[in-house]
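Only a single protein chain was left out; the remaining protein chains are all shown in position.
Every chain is named by a letter (A, B and C) in the order it is written, and numbering of its residues begins at 1.
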Amino acid sequence: MGSFERTFDRYADLRFPAVREWKQSRPGAKAIAYFPVYAPVELIHAAGMLPVSLYGAGDRLDIQHADARFGSFICSIVKTTLEMGLTGHLEPFDGFLFSTICDSARNLCFVMKRNFPAMYVDFLHLPHNPSSPAAAQFLAEEYRRILLELERVGGCQVHDDRVRHSITVYNHNRSLIRELYRVRTRHPEKIPTGELYQLIRAGSFLPVEEHTAQLETALAQFGSRSNKKRDSIRIVIEGSFCEQPPLPLIQLIEDAGCYIVDDDFVIGQSWFESDVPTEGDPLLSLATSYLDRSVYSSVRHDFRKPRWDGLVEKVRRSKADAVLFLIAKFCEPAYFDYVPYKQELERAGIPHLQLEFEEKSFTFDRLRTEIETFVESLIFD
Amino acid sequence: MRIAAGVDVGSTQTKAVIMSDNGGVKVLARALVDTGANVQRAAERAFDTGCQQAGIHSGDVGFVVGTGYGRYKIAFGNTQMTEITCHAKGASFLCPGTRTVIDMGGQDSKAISVGANGEVLDFVMNDKCAAGTGRFLANSAEVMGISLDEVGPLSLKAQHPVKIATVCTVFVESDILSYLAQGKTGEDILGGVHIAIAKRTLSLARRLNIEPEIAMTGGVARNVGMVRALEEVLGRKMLVSPDAQFIGAVGAALFALEKLDQSFESGIWRGDHAVSGGH
Amino acid sequence: MPFLAGIDCGTSFTKALVLSEDQGQPRILGKGRTRSGVKVDEAAGAALEQALGEAGLDRRQLEYVAATGFGRYGVSFRDIQVTEITTAARGAHFVIPETRAILDIGGQCTRAIGVTDTGRVKIFKSNDKCAAGSGMFIQRAAKYLEVKLEEVGELSLKATHPQPISSVCAVLAESEIINHVSAGITVQDILRGIHESLADRAGALLKRVEMTDQLTLIGGVARQAGIAKALADRLKVKVNIPQDCDFICALGAALLGLKRLAGKRSAAETAASEYAY
Partner (left out) sequence: MTEKKEYRGSIHQWQKDLMLAWYEQLDQAANTGTPATVSMMISGNCVELLEGFGAVPLYPEVNALQLAIRHQSLDPILAAEDLGYAADNCAYVKADVGCIVKGITPTGGKLPTPTLILCNFVGCNTYLKWFEHLAKLQQAPLYVIDVPFMRADEASRSDLEYVVKQLQETVKKLEQLTGSKFDYDRFRQAVACSSRTEELWSRIKHLARRSPSPFDAYFDAITLMGPLYVYRARAEGVEFFAAALAELQAKADAHKGVYEQEHFRLVMEGPPPYPYFRTFRDMFAKWQACAVASTYSTVGGLWEFGFRHDPDNPFESVARHMIAQNVTNRNFLQRYQQIRRYVEEWNADGLIIHFVKSCRLFSAGQGDMRDYFTKQLGVPTLYIESDLEDPRYFAEAQTKNRIDAFFEALEHLKTAASVRGGA
């Protein structure tokens, strides 16, 4: 699967070669970077721009300026994102889009605004009250506002059909991702998560059409594999929805005796549970889809169906033995959710282990010991 | 004869400097003792040694300013000032033209923007945990079984400096151990350690407007490797006084001299004794 | 009766233990202990030779070697590697069967382990973000106060007015100690204070592993009388300290080895019998 290793090199490359190539081949075309999780990529795509998800800088950039701006107790992705900006790495982008996911990310939005006054920096308010009949209309308005800004930045007019087309394109892309996840849940030995991860992650910077093609090939290849099934436990990973764990850590988890049968890695790439309807007002359709169709996560609040129910369902659905909380250091939403998650898992008799990581960490001895112990405690009688 | 003294009680070492001003300010003596367990006694020892060296009687000293973390423990001090204020003053005396001070002590590191008259314009410090301080170096030396003085020179010989993951002074030990286990050379490991601290220190200093001249003070200034590492990340040379570790005490002594002609009431002299109801 | 070895490669010391099974009862035949240094494999070999010497055996008689601890993957001649948490649970449970909660205060990391009645790990928590509350904390204090590490325990027992240490950093705690000393507080009181703040930090971990009325204390620091007392006083629990507690993990490893070996055996026998059939 050489192609995916290449993908890794490309997303690991902080000069964003894929983005530069895309722009070079389309004079005047714009690229918009967005902070992870729930971003309306359809709108950016419909405006003829390249949506790119910023997933921090991993361990490939020393924080030299950003920690003077964001002090102690702030997660790494916030700092490395700003660091990339302050060190010119974000030069290929024409705008940044942030949303309500957490307080640090929100403040980052406005710190970026101050430090890059020439740049289009916007903040999307995603409703936290889906039970209100007014929420959908509000969000549709909010999407419309953003679309107008994008039209201004791109100097273009975006008609509803363009948006509908983009919705269709992304619906297809996400349905493939959902299918890949289904296959892995059934045959984790066929699709090592380290590999799947890189494949999905590629979608954070590749043009969606190109990524969709990759997913199709991969799906074919994976299906035809016949890898030996190891004596491993089946786990669900929860908590890595924003800042991403280093790839070696993901591989280490499998290496230490776990099959990852479901996860919330780069969840922003696959955040609708079913297709977004293409008929009617496309913005309203996207809005209602966020409210009724998007996957749960610690940064989305819907008091009609608690997230912990979502997690327990996920474990049952994927026939997992246990849950591994893989939480980014200083990620407060994930810290908070751990408590009710833990309570509900224990009520349901599902074993779990909580681990903390930082995107920039590169030695994992302690984590390895904890994961192995966890596995040993489940396999040794 | 107008004589004053400054005593800087640091976490590891206590320094005393005796200065006189008869038409020209000059350092009569400098003394250095280990702080050890009894801060008060350390201050006295340093002060007395200083007086002996200067060949004067402690009674000849007109005013004593105490600084450093142990400053409130100096029984014979007339007033106290923070080491930040004193470092700025001392640096611009020993290294004229100083605009930025980078101080690396045993347990904290700080950066100070200094005005033309040695006044503090702005400062930042790292004092909540010992990450990236002189102690970090001392521990590394300890783990590798070499003396602290060898650390700097060795680090200069690094070919491929290793990457140091942790900044925790205690955890760096296990990092070093595993590198040794991987067969990395002491030079490369120390090189990595020095770069790690230098970068951390610089990112602290960046909170200020770093302006030349940059002076390095504190015990770590004696470490050639650290000076080099810092100059590399800074991209420019620094002023390093041979008396770097005495700068706090010198600053204190200079204030003590000024104090000889000033009244207790003028603002800057509001040491804790001077203020009613302070501590 | 098979001979097995468990080897625990810790950061500072490597411990080896040789055991055999005697009428279904594991019996310890020999122990070896050496500084880990930088070459894990050599240290493991040396410790093992000591243990074998004590047992009057030689290496070829060993049927199974289980490695555990920080350097477990570095033991080239191992049959299996298991983490020191799993082995601690097994070992402690073997020596003190009523063990349900284990506290392991290591050089850099303090760990609490909840154990099932069969010696399986139920849940564990470790504070390894920062050396606060680790054994290092005591080592530094001892060094600073110029007392031998061995004396620390006894001294702290003599405390009359323990002085709390609040600093979260093992290194910065020193400056607090400086203040205490210069405030004329006795070494005993300071050491006890250190033990107590250690006990409190450990208590927080132990709560998370559902400790009930007693705990089993292992790891090098356990040898200090003072910490055991501090734990008993502060946490109001019975503190068991297994004798030569720093061999617990090596023992646990050997015991797990025994299990695996038994497993293999029965498998082999069924295979053989089938063949004979």
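A few remarks follow.
Throughout what follows, contacts are C-beta pairs under 8 Å (C-beta built on N, C-alpha and C of every residue); 3 or more make two chains touch, one makes a residue touch a chain.
In this text, all values refer to a predicted model and were calculated from it rather than measured experimentally.
One chain is not depicted; across the entire complex it touches A, B, C. When the whole complex is considered, the residue among A:103, A:209 or A:273 that touches the unshown chain is A:103. Screening A:178, A:234, A:342 or A:368 for touch with the missing chain picks out A:342.
Considering the full assembly, A:115 is the residue among A:115, A:175, A:278 or A:363 that touches the omitted chain.
Residue-wise, the contact with the chain that is not shown comes from B:81, picked out of B:5, B:28 or B:81.
The missing chain lies against chain A, touching residues 67-74, 78, 100-104, 106-111, 113-115, 122-123, 125, 127-129, 131-135, 137-138, 141-142, 145, 299, 301, 303, 306, 330, 332-333, 335-340, 342.
Counting over the whole complex, chain B has residues 69, 81-82, 84-85, 115, 117, 119-125, 127-128, 207-209, 266-268, 270, 272, 275-279 touching the chain that is not drawn. For chain C, the residues touching the chain absent from view are 166-168, 175, 204, 207-208.
Quick note on the criterion: only the chains that are shown with their structure count from here on.
If each chain is drawn as a node and touching chains are joined, the picture has every node linked to every other.
For the pair chain A and chain B, the distance between C-alpha centroids works out to 47 Å. Across the assembly, chain A contributes residues 365 that each touch 2 or more other chains.
Looking at chain B, residues 128, 174 sit in touch with two or more other chains. If you check the complex, the residues on chain C that touch chain B are 11, 38-40, 71, 74, 108, 130-131, 134, 136, 144-145, 168-172, 174-175, 178-179, 181-182.
Looking at the complex, you find that chain C touches chain A at residues 70, 82-86, 109, 118, 120-122, 124, 126, 128-129, 256, 259.
On the chain B side of its complex with chain A, the touching residues are 128, 163, 165, 174-175, 178, 199, 202-204, 206-207.
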